[in-house]
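Complex shown without one protein chain; remaining protein chains in place.
What follows is chain A.
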Amino acid sequence: MDKNHLQRQLEMKRSLLDQGYLDEQFIQLEELEDGDNPNFVEETVTTFYANSARLLQNIEQALGSRPIDFTALDNCMHQFKSSSTSIGATRVKKECTLFMEYCEAANAEGCIRTFRQVKQEHASLKTKLENYFKLARQGGTSAGGHAGRS
């Protein structure tokens, strides 16, 4: 294990936490990693991004239709928010909450505006996490610090 890499990995994680991109839930996920499941966090995040792409597309479509079905929008976003919460994606979650408030108020403009924020945070976090996992791989460890990769 490269000490430098681990240090940088920890610093990156600290930074993501401090800036509010990630929260305690991400740490909880890392604690679930062990010798048998050394890559649980990265796997979960990968699944999240694969899954959320579809959800975001559905929301995009629903926002484009007239009249807007706010109930369907809310349901879709509920799913997406739930997933985001489960991986500890704080900023994404906040935008989701805001979006759902606009849904409840049947505020189309608010929804459209907020959805742009949702997508932005979603994409931004993806890049940061990709860098994080890349660093972890280079250091010979998984996200949680387990030496599970050859």
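We take it that a residue touches a chain if its C-beta (ideal position, glycine included) is under 8 Å from a C-beta of that chain, and two chains touch if they have at least 3 such contacts; residues count from 1.
Heads up, the rule we're going with is that contacts and distances are computed from a predicted model.
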| item | value |
| --- | --- |
| Omitted chain, identified by the protein name its UniProt record gives, among "Response regulatory domain-containing protein", "F-box domain, cyclin-like protein", "Phospholipid-transporting ATPase" or "GPI transamidase component PIG-T" | "Response regulatory domain-containing protein" |
| Which of A:5, A:78 or A:137 contacts the chain that the document leaves out | A:78 |
| Among A:19, A:51, A:65 or A:131, residue touching the chain not depicted | A:51 |
| Residues of chain A in contact with the chain not shown | 25, 28-29, 31-32, 34, 37, 40, 43-44, 47-48, 51, 75, 78-79, 81-83, 85-88 |
